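Supplied in structure tokens, the structure appears directly below.
Missing here is one protein chain; the remaining ones are kept as they sit in the complex.
After this line comes chain A, so read on.
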Amino acid sequence: MNIWSWDVFADAFLVIVQGLGITLGLTIACYLFALIFGFFWTFLRRIPFKPLHWVITWIMEFIRSTPPLVQLFFIFYAWPMVPVVGMTLDPFTSAILGLGIHFSTYIGEVYRSGIDGVDKGQWEAARALNFSTRQKWTKIILPQAIPPTIPMLGNYLIIMFKEVPLASTIGVAGILHMANSYGAQYWTYLEPLTIVAILFLVMSYPSALLINKLEKKMNRRFDKKEALNSSKGATA
């Protein structure tokens, strides 16, 4: 028996790419969930009521120090057995919740670092100009807090992408799941799993490069505007 067969490779490839949509879809869904839910943690922790702050911090810490796989299993297998609030969820939804909540705690931390990075004087100027609380956030604080965190947020997208295969353990038919079933069916794992690895590499590596670029660009953000404008001024 051959160790490696290109025929199997080609055949498996056609099967496995069918899972690509699910893998990418799940990544995006989890990511959006985490981006939105991250705000929720960040703002809950800002409520100036100490006990609440401690409780939220503790919950976040708990979620972060538990393996995502355990959380996934909990939501999929244990949640339906919880009285009153428990309910059965399909694998895809369970995966969005499980991974989304897990990563939202990290994303929330990223937002916090962004907000802490905004100078205290900006809050005071916003107050002196009599902005409402809402305007202060939308016009002054967030536009300064978010851009510097974009590279970090991008990094989490890649990390999350690589964690998404965990969902195959509860039956979400992404590329890993497809490869596994293919392997089980034809009793050959080498080609299918190689394909999975290649697909992940092909997608994460360029993303990583892109984020690297983005990061450099962010670091030069204000200098750039400067260069742009002063060159304009020079020619005018």
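Please note the rule applied: a residue touches a chain if its C-beta (ideal position, glycine included) is under 8 Å from a C-beta of that chain, and two chains touch if they have at least 3 such contacts; residues count from 1.
Simple rule for what comes next: contacts and distances are computed from a predicted model.
S.K.: Can you tell which of "Tryptophan synthase alpha chain", "Ectoine/hydroxyectoine ABC transporter ATP-binding protein EhuA", "Xanthine dehydrogenase" or "Nitrite/sulfite reductase" UniProt lists for the chain that's not drawn?
M.R.: Spelling it out: the chain absent from the display is recorded in UniProt as "Ectoine/hydroxyectoine ABC transporter ATP-binding protein EhuA".
S.K.: With respect to the chain omitted from the figure, which of A:Ile3, A:Met81 or A:Ala128 is a touching residue?
M.R.: A:Ala128
S.K.: Using the touch rule from the top, list residues of chain A that touch the missing partner.
M.R.: Interface with the chain not displayed, on the chain A side: 119, 121-122, 124-125, 127-133, 135, 139-140, 143-144, 222-223, 225-226, 229-230.
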